[in-house]
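Of the protein chains in this complex, one is absent; all others appear in place.
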Amino acid sequence: MSDEHSDLGFLRKYVFSTDHKTIGIQYGITALVFLFFGFSLMMMMRWQLAYPGSAIPIIGGLLPDTLVDRGAMLPDFYNQLGAMHGTIMVFMGIVPLAVGAFGNYVVPLQIGAPDMAFPRLNMMSYQAFVIGGIVMLASFFLPGGAASSGWTSYAPLAVTATTGQTFWLIGMIFLIASSLLGALNFIVTILHIRAEGLTFFRLPFFVWSQLVTAFLLLLAFPPLQAAAIFQLMDRLAGTSFFLPSGLVVGGEQIVAAGGGSPLLWQHLFWFLAHPEVYVLILPGMGIIAEVIANNTRKPLWGYRPMVYSLLVLGFLSFGVWAHHMYMTGMGTTMSTFFQITTMIISIPSVIILTCLVISLWGASIRFSVAMLFALAFLPMFGIGGLTGLPLGLAAPDAHLHDTYYVIGHFHYVVAPGTIFAMFAGIYYWYPKATGRTLNVTLGKVHFWLSFIFMNGVFMPMMFEGMAGVSRRLFDPTIYDHGAAVHGLTVMTSWSAWCLAAAQIPFIINFFWSMRKTERAEENPWQATTLEWATPTPPPHGNFTETPVVYRGPYEYSVPGADRDFSPQYVKQEA
Amino acid sequence: MRLFLVLISLFFLAAASGAEDKPWNPALGTAKVTGSVKFEGKAPRMRRIDMAGADAKCAEMHGGERQKPETVIINENGTLRNVFVWVKTGAEGWKFPMPEGDALLDQKGCMYTPHVQGMRQGQSLSVKTSDPTAHNVHGFGKKNRSFNRSQPAGASNVAIRMRRDEASPPMKVKCDIHPWMNSFVAVVPHPYFAVTGPDGSFELPNLPPGTYTIEAWHEKYDVMEQTVTIGDGETQTLEFTYPTKS
Partner (left out) sequence: MNEPEYGWWLPPNVSVQGDDIDTMINVIHWFMLALFVGWGAFMVFCLVRFRERPGHVAVYKPIKAGFSKWLEVGVAVAEAVILAFFAMPVWAKIKNDFPTQDNPVVIRVVAEQFKWLFHYPGQDGKFGRTGVEFYADDNPAGLDFDDEDGFDDITVRGLHFPVGRPVIARLTAKDVIHSFKMPVMRITQDLIPGMEIPIWFEAKSTGKFQVGCAQLCGLGHYEMKADLIIESPEDYQRWLDEEHAALGLDDY
């Protein structure tokens, strides 16, 4: 079935491709570029935080004087950077990378499908993502600059903000549309075109994680889509969905019908954004599970409890959103409900993490680069999860709310958490996609430096937060308690810049390894799942013969087998 | 189609008539309007500005003394300060020479100096900071484009070019960091404007003979206007009285 596609032109093959692998790679490259861009925004912010009011080296001189004063950052520019860093990292970096890239590339291969169920929809999803991304980036060039009301865009601040916010909303509408199209496609693909014999409990954990993620996207994004359109109407059409009566901005009563509620936006936003946290982390957990099973050379411990936990996690993630809002004046009945659900949702996460750690017992652990990242994921995600505990309870949250503690907490989840998982995935599947393996030495340098500096960035934030330093402050040293921990701020900044430098070996490795003449083996990690049954790299249509599945996903070191792995697609071990 | 042509030609006519402004001939400016703005009645209650609790650096600039808001200042002679008086109609059709340099707005002691000023259309407003604390300059333009620029302590001046006339009401300029700070800038297409000072008087010199509508504007008591006809070499005296009786 693949022959008819072999003579496609360049455009059809690389730009308007409907092949899930090409789309996956398109998503991956675009998302990595956005991630790097979002990271660069943050590096500029870190300069202002470490050396408030001094000129940014090199870049400062190149920026227009609406953004900087003689090279030193101005507060509105800082707010733009903050808002766009969050938006880019979450909606244009990690989600497209975790779902768009890894999901697209790996899921059809792991379920033995020739492509996604709706290849054109898949292409459209990518295109909507690119348009959304371009709209977001274009907003930097507007007279008032990009959106500056935080990635959360709380009304009424966002409603009264400059035109950048309009672009942000339009960009979000495209990004959300992209995710919705993708999510539908994943659900149908996973439910309908699995290979023969691939029952639900023979699905690799990664596929499970993508299935749950797709449901989260499908159910959580529409409220935000609606909310974004409401906010756009508030800005452009004079409605008052989120504007209460009698707003006085800049000493003047603003002209609006009024009667809306600023809290409505927060509810709609967090109704998406909490499940979104799981969208960010679940695919990462899926990748980690794959890598750990492969490199421990034994089955995952507690595969079924993990799957059940995943489903519970997905379900409960819709019932915890208001724990972001304890400090909005919510009554104790409400906050009690959300404190209880928040404590309950920690339990499936603990189960998954514990299963992964216990999987190490009795193993024969290979310390490949992918495995190093996977192993680092466990304690890092552990810190991220544990620090969620005091934030999930209203009383400690009264002190920690909107401080650097919160920043440290969720960055531990998504940066050394999800992003390490993404790196693990890249090191693990790179041979599948390119037919070459990544250099191990460069990989280990990349890992160790990233590991050290990630902690150097986020651990100090915990202490700053403890000291009560609020987030989103252009210059925290204005406060006495902020000035007292300024040393930690400087440490964070230097770690962040070193972390950027630590990515250089990765970038070199990524491009240099692609040109290696030495080809990787078809199954270089001696893995068991279906993606390794295809030729490398897989052709259009993927499988040369339709695969049939005979066993579970992680049959390593099966007693009596003649080698330490028994692939799903091999009928009988001799 | 014909309607379209008519519209097009009207448009060009309008454009052409706009370009028809004659160069100003200083020899024509022989007439003059002077006068004063009286205040009758009771001054409104206002509270002094407490800067100390919010920004100690502001309060230090005043030696800790609390300042009165500049909204309504009644002079000792019973006149009203900070009233913007300008020729609303009658001075069109001339191309006046532009003054040199920018209109200046200084931020000093977390107050704006001057509180009310006029400037020419096409001129730039240069906002200076003399304070050891950060400000932002937030202009609420109705015809001109709004702007919002931060100015940390010691920052260079921020210059904003005013492309459109905006005199009635003038544009409000505020600092959001110090919400008590406000100032009003009237952008006028000709040089006939004045702001009443400590004696409550104003003077609009060098007018060509003719009939004019003179408008006075005050930030709290709003506008009132009078029509005046002056001949060659004459001086007319006007008197405005606030608050407007209603």
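Lettered A and B in written order, each chain numbered from 1.
Heads up, the rule we're going with is that contacts are C-beta pairs under 8 Å (C-beta built on N, C-alpha and C of every residue); 3 or more make two chains touch, one makes a residue touch a chain.
Keep in mind it's a predicted model, so treat the numbers as computed, not measured.
With respect to the full assembly, the chain omitted from this view is in touch with A, B. In the complete assembly, the contact with the undisplayed chain comes from B:Asn136, out of B:Gln107, B:Asn136 or B:Gln236. Among A:Leu121, A:Met233 or A:Ala363, only A:Ala363 touches the chain left out of the display. Considering B:Ala91, B:Ile177, B:Ala194 or B:Val228, the position touching the chain not shown turns out to be B:Ile177 (whole complex).
Of the listed residues A:Pro222, A:Gly250 or A:Pro539, the one in contact with the hidden chain in the full complex is A:Gly250. What chain A contributes to its contact with the hidden chain is residues 74-76, 79, 82, 148-150, 154, 156-157, 160, 244-251, 253, 258, 261-263, 296-299, 301-302, 327-329, 331-332, 335-336, 339-340, 343, 346-347, 350-351, 353-355, 357-358, 360-367, 375, 378-379, 382-383, 386-387, 389-390, 393-403, 463, 466-468, 470, 472-476, 478-481, 483-485, 488, 556-559, 564. Seen from chain B, the chain kept out of the figure touches residues 43-56, 66, 69, 71, 134, 136, 148, 150, 174, 176-182.
Please note the rule applied: only the chains that are shown with their structure count from here on.
Taken in their complex, chain A has these residues touching chain B: 53, 66, 69-70, 72, 74-76, 143-144, 162, 250-252.
Taken in their complex, chain B has these residues touching chain A: 134, 136, 138, 140, 145, 148-152, 155-156, 172, 174, 176, 179, 182.
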